[in-house]
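Missing here is one protein chain; the remaining ones are kept as they sit in the complex.
By written order: A, B and C. Residues from 1 in each chain.
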Amino acid sequence: MEHVTVTFLRDDNIDAPILIEGLPGIGHVGKLVADHLIYELGGEKIGEISSLHFPPQVVVDEQGVTHLVKNEIYRCEKDGKAALFLVGDFQSTSAEGHYTLTERYLDIAEDLGVGRIYALGGYGVGHLVESPRVLSAVNMEHLRPEVEAAGGSFENAGNSGMIVGASGLLLGLGEARGIEGICLMGETSGYIVDPKSADSLLTVLSHLTGIEVDHTSLQQRAENMEQIIAKIQEAEEGKGREELSYIG
Amino acid sequence: MEHVTVTFLRDDNIDAPILIEGLPGIGHVGKLVADHLIYELGGEKIGEISSLHFPPQVVVDEQGVTHLVKNEIYRCEKDGKAALFLVGDFQSTSAEGHYTLTERYLDIAEDLGVGRIYALGGYGVGHLVESPRVLSAVNMEHLRPEVEAAGGSFENAGNSGMIVGASGLLLGLGEARGIEGICLMGETSGYIVDPKSADSLLTVLSHLTGIEVDHTSLQQRAENMEQIIAKIQEAEEGKGREELSYIG
Amino acid sequence: MEHVTVTFLRDDNIDAPILIEGLPGIGHVGKLVADHLIYELGGEKIGEISSLHFPPQVVVDEQGVTHLVKNEIYRCEKDGKAALFLVGDFQSTSAEGHYTLTERYLDIAEDLGVGRIYALGGYGVGHLVESPRVLSAVNMEHLRPEVEAAGGSFENAGNSGMIVGASGLLLGLGEARGIEGICLMGETSGYIVDPKSADSLLTVLSHLTGIEVDHTSLQQRAENMEQIIAKIQEAEEGKGREELSYIG
Partner (left out) sequence: MEHVTVTFLRDDNIDAPILIEGLPGIGHVGKLVADHLIYELGGEKIGEISSLHFPPQVVVDEQGVTHLVKNEIYRCEKDGKAALFLVGDFQSTSAEGHYTLTERYLDIAEDLGVGRIYALGGYGVGHLVESPRVLSAVNMEHLRPEVEAAGGSFENAGNSGMIVGASGLLLGLGEARGIEGICLMGETSGYIVDPKSADSLLTVLSHLTGIEVDHTSLQQRAENMEQIIAKIQEAEEGKGREELSYIG
């Protein structure tokens, strides 16, 4: 078996200048934004990536049909603006796998004409956040003013921070290939799947890409989550927030 | 050393249209069914698989003779219906090994003309089960009606379930090769080696394959296990079932 | 780097019909016997094996000089009887490494004309043993009578036992190459480095190989250890043997 297998479902007219990565991570913030964009833009799946660096298992769907663990590439287009999306339910199970997979993601990006990558994620702070900031990092210094103008914050810089996994390596390994990389991380508690943080992140991302979509369904999920949290807080009154279990 | 070594003990007349996988797993349900079928059908061992992805050890038999950890391929034939079996006492020790081994299992299946794989296992529910269902998954949607007609249930579908290890990957990687895959999982507590669940699974499998065998020895083992459990429950009265230790 | 590097210090007259493996294991029983034999027979180091499957470290000797972690091959000859020894302070750190290293050990054995391998080890029983038996396993059934005649016991057979690591794989992988394999395991508590068990093992091994050496230094170490244990038992009176810490 090849370590990574990439299969394209079609090969014509699949170029795009940007790639948006929304693999699973803290608070599923990046995944929520990417899935929301693909849904609202009516994205088309153009490729699949399987690998022995993913967990050795299949997912059973609602029909009882199995699907090999994989990542997927979607392509969306709106008002002449095209974007690729890298999404899925899994990341690599090993350090070596993260490097190997990310190099293949970058091969695909280069082949399809991508000049800039947006890596989306969450930034865990350990407590509920009223107004989540969108903390940011870039792989080339000249990108910073553009991100700040779009509402991204760099207040996290200087904390000796690390960005782990595909998001980090897309920026780190992408730089050597001359691909611009912007990482947007919605502030989030780390305890819950966080659509409110995703909503903030989406606003900044839309400013950067010029691709606007309706936020209603994301905001509705955020309101539902707020209500769930309020109920739990009532019930847990006196126990402290740190006992909140992970809700999704 | 090659990562996987396959040795055939003979090479004539070893084709078969189906492969039945019964490697170790929850409640040893799949293994019990496969071993029972091989015994009742007088199966012949036609191949052995060793690999550096198996644990680095040998098994000492009753004569004090060592045997390298391996998987084995048997072939059975009854009334003109032939089947291959993949059995053994071990699965891979690593994620990468699961992928690498399963690709080799599929190479063998393709070489021997296999068009359909039955992956057998247990479905752990955490409590003793009076009438174990045979929960199912398929790797192509058109297989579902046939499985339901044979008594397989799809009530587990929609639970975001995963099938881990060789059983899952045989379906997931087999699909890409056009090999039909049906996973049958006997409901079981997860605490005991479970011949009752194996008996239920065997019934569904026989309906699907048209290969019938005597169930007596499996049912006898199931009765013995019931008596053991009854005694333990008496002794443990008041402690709760969850303290039942694993019995085999 | 090659995964395994074998360096011979000389290449003439280094054949031998048997290889005795004494790598570290339970109670260091195998290592004690092999080191004792090499010392008493005035063995000569003829080869070294280094590998990235060993721990990534060097050992600092009494002169402050570092030595890469390695295994060593010695050759001994007495009364026209020659034997190779495989010794060292480390085994592989991974399952794959055990397989890869053992295949290389067997390559060396084949190149040097080895027809039989003695794998030495301990058999941990969890309590102090007054008269340690030498439990045994063979990789070909015809070897058993010879081992029994030499004083080896097969009372452990039938316990579904496993032999893990180099000792097990030398037998398991050696069988496929037609190399006879005999594993001798001195019964030992598992709590202490056990020269008494090594003394018993050496007796059986000498009967098998026809190579006799003086046991005095091994017996002296065994007596010293007995005295240490007696003192600890006095001191620990009332606490139970299971609190004995590992002594070497």
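Just so we're on the same page, a contact is a pair of C-beta atoms (placed from the backbone, for glycine too) under 8 Å apart; a residue touches a chain by one contact, two chains touch by 3 or more.
None of the values given here were measured: they were computed from a predicted structure.
Student: Report, in label order, the displayed chains that the undisplayed chain touches.
Tutor: Per the contact definition above, the missing chain touches A, C.
Student: Would you indicate which residue among A:Glu44, A:Glu77, A:Glu146 or A:Glu175 is in contact with the undisplayed chain?
Tutor: Answering carefully, the residue with contact to the hidden chain is A:Glu175.
Student: With the full complex in mind, choose from A:Asp12, A:Glu141 or A:Glu234 the residue touching the hidden chain.
Tutor: Missing-chain contact among the listed residues: A:Glu141.
Student: Footprint of the hidden chain on chain C, which residues?
Tutor: Within chain C, the residues touching the omitted chain are 1, 52-69, 93-94.
Student: Since one chain has been left out of the picture, which residues of chain A touch it in the full complex?
Tutor: Looking at chain A, the ones touching the missing chain are residues 92, 95-96, 98-100, 102-103, 136-141, 144, 154, 156-165, 168-169, 171-173, 175-176, 181, 183.
Everything below uses one rule, namely that only the chains that are shown with their structure count from here on.
Student: Name the graph shape formed by the protein chains and their touching pairs; answer line, ring, star, complete or other.
Tutor: line
Student: With touch defined as above, tell me whether chain B and chain C contact each other through largely the same residue numbers, more than half shared, or through different ones.
Tutor: Looking at both copies, the contact residues mostly diverge.
Student: When you take the mean of every protein CA atom shown, which chain's own CA mean is nearest to it?
Tutor: The most central chain, going by mean C-alpha position, is B.
Student: For chain B and chain C, let me know how many angstrom lie between their CA-based centres, rounded off.
Tutor: The computed centroid separation for chain B versus chain C comes out at 38 Å.
Student: Once you find the CA centre of chain A and the CA centre of chain C, what distance in Å lies between them?
Tutor: Using C-alpha averages as centres, the distance is 54 Å.
Student: At least two partner chains per residue is the criterion; list those residues in chain C.
Tutor: Residue numbers touching two or more other chains: none in chain C.
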